[in-house]
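One structure follows; several queries about it will come next.
The block that comes next holds subunit A.
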Amino acid sequence: MTDAHPRRASDLLGRTATGPDGEPLGRVVDLICEPDADGVPVVTAALVVRGRWGRLLGYEREQVDGPWLVEALARRALRHSQTTVPWADLRLAGPA
Partner candidate 1 sequence: MGARRWATGVAIVLALVWGGAGYLVTRPTTFHDYRVTAVDAARSAYNALATARIAGTARLDRRVTEPYLESVLADSREALAGAAKRFAGESPPDARTAAMRDELGPMLVRASAALDGLENAGDDAALRAALGPVAEAADEVDGFLEAHA
Partner candidate 2 sequence: MPLLVAFDLLDRQIVDSEGIPVGKVDDVELAVDDAGRPRVEALLTGQQALGARFGGTLGRWITSVAARLDTDHRGPRRIPYRLVSEVDSAVRLRVRRELLAEPPLEAWLNEHLIGRIPGAGDD
């Protein structure tokens, strides 16, 4: 983690994530949280997407399906390039 103290979610979202060798993986579009013992959400991983269109429209969740045409378009734009990077492995490039 290059930025040890992110103050706001917007400091992380939209930045470029890189692999261990510095090769770009894509942009951070969401942060996945699990609740800790007190029920406070803790960021465990980042959702990284290649390509320009970063709005997920909700289709990354199980709860939405259909209409077929819109979903197919959204998934085409996203799914096949979507990766989950565990928080410990996340490296960010470039300024916030």
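Please note the rule applied: a contact is a pair of C-beta atoms (placed from the backbone, for glycine too) under 8 Å apart; a residue touches a chain by one contact, two chains touch by 3 or more; residues count from 1.
A word on the picks: all candidates are chains of the complex that A comes from, given by their letters.
No experiment lies behind these values; they were computed from the predicted model shown.
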Exercise. Given the candidates 1 or 2, which is the one that touches subunit A in this complex?
Worked result: 2
Seminar exercise, completed: Given the complex, residues on subunit A that touch candidate 2 span 1, 4-10, 12-13, 29-36, 40-44, 47, 56, 58, 60-61, 87
